[in-house]
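For this view, one protein chain was removed and the others were kept in their places.
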Amino acid sequence: MIKKLPSAVIKNLIVVVTLSLVALQASANLFIEINRGNNNPTPIAIVPFAGANGLLEDIQAIVSDDLVRSGFFDSIPKADMLAFPKSQAEVVYRDWKMLGASFLLVGELTNLGDKYSVRYQLFDVLAQKPILNATVSGGSNGLRDIAHAISDAVYEKLTGIRGIFSTKMLYVQDLKRPSASRYRLVYADVDGARPRVLLSGSQPILSPSWSADGKRITYVSFETTRPAIYIMELATGRKTQMTNFKGLNGAPSFSPDGSRLALVLSKDGSPDIYVLDIASRALTRVTSDQYIDTEPNWSTDGNSVIFTSNRGGSVQIYQVNLQNGRPERLTFEGDYNARPRVSPDGKSLVMVHRSNGVFHIASQDIASGNMRILTETYLDESPSIAPNGAMLLYATQHNKRGVLGAVSMDAGVKFRLPSTEGDVREPAWAPYF
Amino acid sequence: MKKTYSAIAFAAAFSLLTGCASNKNTDASNAAVVEPTVESTQSSTNTVVIDTTFYFEFDSADLTTAARSALMLHAEQLASNPRSIRLEGHADERGSREYNMALGERRANAVRDLLVLQGVNASSIETVSYGEEQAAEQGSSEMVWSKNRRVELK
Partner (left out) sequence: MIDKLSINALPITVSVLLHGLLIWVVVRTWGDMAPPPEFKQPEFVKATLVELKTKAPERKVAPAPQQKVDLDADKKLQAAKELERKAQEAAKTAEAKQQADAAAKKAQELKAAKEKAALETSKEKTQKEAQEKLKQEKLAADRKAAEDARKRQQESKEKALREEEMMVAELASEEAVNSFTAIFKDRIAQKWSRPPSARRGMTCELVIQLVPTGRIVAVNIVKSSGNEAFDRAAEQAVRAVEQIPEMRDLDIAIFEKNFRTIHLLFNPEDLRL
C-alpha cells in the first residue's frame, strides 16, 4: 500500500524539478545541418612495407596506384614520410596528421619460403585508432595479387564498396599494320598488368563478353573470312564455334545462368535478336522485322533482353520480354542511344549516347528514365560496368590512338589506360569470381 | 574538227564529274555522238574500269545516283562475264561497333539488291560487313569519315 504523498512534499517536488529543468535549459542545444561537402580525394599515407624491399613487385606502389586510380584517394609521397612504421607500436599519429594524412597503412612482409605473408594495419589518423588489422598471403608469383587484395580491403573499409582491384578484363588490340597477329584478344589485370593474348589473327576480332561465372568468354571473329560467334573456355583455351550463318553473326551475350547466348543474325533478311541454347544449339527468334535490331544484353533476372534498334526512326534502346512482349522503348533523350549494358544491381543502364553531335557514354536510371552523361572524352564507345557497379571502362581516342578510359558512375572520376601498341578497344570487365 | 574536239572535251568533263566510265562499243568511233552520261576508255587488254567503291551518308544505306549508274554498268558486265563477287560493307568509326556492322551490311545489301534487280544472279554475290573494323583512311574528320562509309565490290 502506497501512502498518499502529503501536499507539502508534492509542492517541493514541483519546485525542485522545475528548478532543475531550468538549470538544464541553460545548457546548449544548438543544431547545425551540414548539407554539402567537398569532392576532394581522401589523403592516405601508404608506408612501404617492412621486409618488402627489392622484391619483384613494389607492393606499396601497386596499392598506391590502385587507390589513387579509384579517384577517391590521394597518396602521400614516400619522400615526405618521416618514418616507416611497420606496426601500431611504431606509429606516432601526430606526425601523420602533420603530413595531412587522414589514414595510414603500414605492413610487414614475411617470406615463408614457398609463399609470402603480409600483415597490414590501417589507422584512422585523426581519431587516432586502428581500424583494420589483417594478414594476406600468396605464392611467390602472387605479389601483385597480394597488393591488390590489400587495396581491396582498404577500399572496402573506407568506402563501404567492394573493391575491384583484383578483377580482370578483356580487350581487343589492333596493331594497325598488316600482320598475322594484327588483331588480338587480350586478357589482363584491370590495371593493365600481366596481359595475356588469348587469340590473335590477321582478321578482325570484336565484341568480347564474359559469362557470369568468369569461366567462359564469347566473341566474334572473322578468321573464317566471315563473322562467326565463338565461345572459349578460359581454363583450357578451348574454342567452340557457335554460329556460321549467312549474313551477320554478332554481339553475343551470355544469359545470367550461362545456358544461353543472345545474339544477332541477319540470315532471315535484316539484323534481328535471337537466343541460342548453348547445349542444344536450339535457336529462338526474338525480333522479327525489317529494322536493325542488335547489341542484346540480358536483364539481371534473365527474363528480358535490352537491345539497340532503329525501328523508331532513330537509333534507340529497347527492352523485350522473352516470353511474350513487344519491344518497349527505354531511351528518349538524344537522337542516338546504342550498345546498352545493364548494371549489376539492375537499376541502371549505360550506353553510347550522342549529344550535340558528340558521342559520349551516358547512364540512365531505369526506373526514372533520368539520364546523365558520364564522359568528357568523345568518340566514346563500348562501355563495360565494373562488378561493383561503381565504375565503368570504355573505349575512346587520345592523341589519335584508341585507348581505354574509365569513369565512375557518378561521373566523378576519370582516367585513361594507356595502350602499349596500336589501338585498344572493346573492354569487357570480368565479373567477381 | 572543232565540233569533235568540243564533243570530246564535253564528254571528258562530264565523265570527270560522274566518275564513271562505260564500255560502249566501237560505234562511237563513227560519229561524234555526244554521250550524255559516260565516257569510255579502252586499254590494250580490252578491260574496262568501273568504280568499285560506293559511298554513303551517315547512318544511311541509300545509294547515290553515281553509285546506281556504276552499278548498272557492273550488272551489264556481269551479265556478259559472270563471276562471283564479294561486296564488303563498311561504316565510319562513330557510334557503336555492332550497330555499325549492321549498317555496313545494310549498305552491302543495297548494292546487292540493285545488282540482282539488274539481273545479276543472287547466288554469285557474297556480302560481308566489316562495320568500322577496316577503315580505308585513318583520322577523325568528316572528310575521312565520308571515305569510310562505303561498300567495296571485289
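Note that the chains are named A and B in the order they appear, and that numbering of residues resets to 1 at the start of each chain.
Quick note on the criterion: a residue touches a chain if its C-beta (ideal position, glycine included) is under 8 Å from a C-beta of that chain, and two chains touch if they have at least 3 such contacts.
As the structure is a computational prediction, the values presented were derived from the model and not from experiment.
Taking the full assembly into account, the omitted chain touches A. The residue from A:N40, A:S280 or A:S368 that touches the chain not shown here is A:N40. Interface note for the absent chain: among A:Q60, A:S75, A:S102 or A:N297, the touching residue is A:S102.
Which of A:D95, A:D124 or A:E333 touches the hidden chain is settled by the complete complex: it is A:D124.
When you scan A:L109, A:L158, A:L392 or A:A430 for touch with the missing chain, the hit is A:L158.
One chain is missing from the display, and on chain A it is touched by residues 1-3, 5, 9, 12-13, 16-17, 19-20, 23-24, 26-42, 70, 72, 102, 124, 126-127, 131, 157-161, 372, 390, 408-412.
Throughout what follows, only the chains that are shown with their structure count from here on.
Interface residues of chain A, counted against chain B in their complex, comprise 176, 204, 206-207, 222, 225-227, 247-248, 250-251, 264, 266, 270-271, 292, 294-295, 308, 315, 336, 338-339, 352, 354, 359, 379, 381-382, 397, 400, 426.
Of all residues in chain B, only 59, 93-99, 101-103, 105-106, 127-131, 133-134, 138-140 touch chain A in the complex they form.
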